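Below is one structure; the comments refer to it alone.
Then we have subunit A:
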Amino acid sequence: MSKVYIALQDNDESRYIVEAIEESNPDSTVIHQPAMIRIEREGRLVIERAVVEEKMGRDWDVQELHINLITLGGNVDEDDDQFVLEWKQ
Partner candidate 1 sequence: MTIEIKTSTLEPVRNTFAHIERRFGDKPATRYQEATYDVASEINFHYKPLWQPEYELNDTGRTAIVMEDWYAFKDPRQFYYGSYVQMRAKQQEVAESNYSFFEKRNLARLIPDEIQRKVIRLLVPLRHVEQAANLNNVYGSSLGYGTAITQALLYNGMDRLGNAQYLSRIGLILDSNSGDALNEAKRYWMDDAIWQGVRSYCEANICVEDWFESFVAQDAILDGLIYELVYLQFDQWLADNGGQDFSMLTEFIQNWNKDTNRWVDAVVKIAAAESDANKQLLEQWIGTWKAKALEALAPLAEEMVGPEALAIAEDALVKRLNKAGLLK
Partner candidate 2 sequence: MAAKKLNIKDKYRLLTRDLDWDFSYEDRKQAFPYEEFEGIKITDWNKWEDPFRLTMDSYWKYQAEKEKKLYAIFDAFSQNNGHLNVVDSRYVNALKLFLTGVSPLEYQAYQGFAHVGRQFSGVGARVACQMQSLDELRHVQTQIHAMSHYNKFFDGFQEFSHMHDRVWYLSVPRSFFCDARSAGPFEFMVAIGFSFEYVLTNLLFVPFMSGAAHNGDMATVTFGFSAQSDEARHMTLGLEVIKFLLEQHEDNVPIVQKWIDKWFWRGTRLLTIVAMMMDYMLPNKVMSWKEAWEVYFEEAGGALFKDLARYGIRMPKYAETIEKEKEHISHQAWWTFYTHGHAAGFHTWIPSDKELDWLSAQYPDTFDKYYRPLWELAKEQEAKGERFYTSGLPQLCQTCQIPMLFTEMDNPNQNSMRDSVFEDERYHFCSDGCKDIFDEEPEKYVQSWLPVHQIFQGNCGGPGVEDVLSDYYKMNVGVDNMDIKGSPDEKRWNEWKGIA
Partner candidate 3 sequence: MPVYALNPGYKGERMDRVENFHGNQIVYVGWDEHRMFCAAKAFPLPPSMPFAAVIENIMPEAFGQHPEFSQINWETAEWLLDGEPFKPQLEASLEAQGVGHKSMVRFKTPELQGFQNAGV
């Protein structure tokens, strides 16, 4: 299985999202680089709206992710409740 990855701008909002990603994907790897945070995981990575909302303490729309998103690798499936990155094989 290959790694999927996502990189976010290093800012306050992203920190909550990264926390949420770590909670939803326990074995993901978080790498801090100048001005950005990169998160990798084998095969699949999910960002769950409910978890991000819990971390932020406010409503959060999955599409808001795009404001802080820098890059990603993997097939995307986005709906109201989650944002999934996945390699099928």
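Here, a residue touches a chain if its C-beta (ideal position, glycine included) is under 8 Å from a C-beta of that chain, and two chains touch if they have at least 3 such contacts; residues count from 1.
The candidate set was assembled so that all candidates are chains of the complex that A comes from, given by their letters.
Fair warning: this is a prediction, and the values are worked out from it, not measured in the lab.
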Selected neighbour of subunit A [touch, this complex] from 1, 2 or 3: 2
Candidate 2 contact footprint on subunit A (complex, rising order): 2-5, 7, 9, 33-36, 62-64, 66-76, 78-80, 87-89
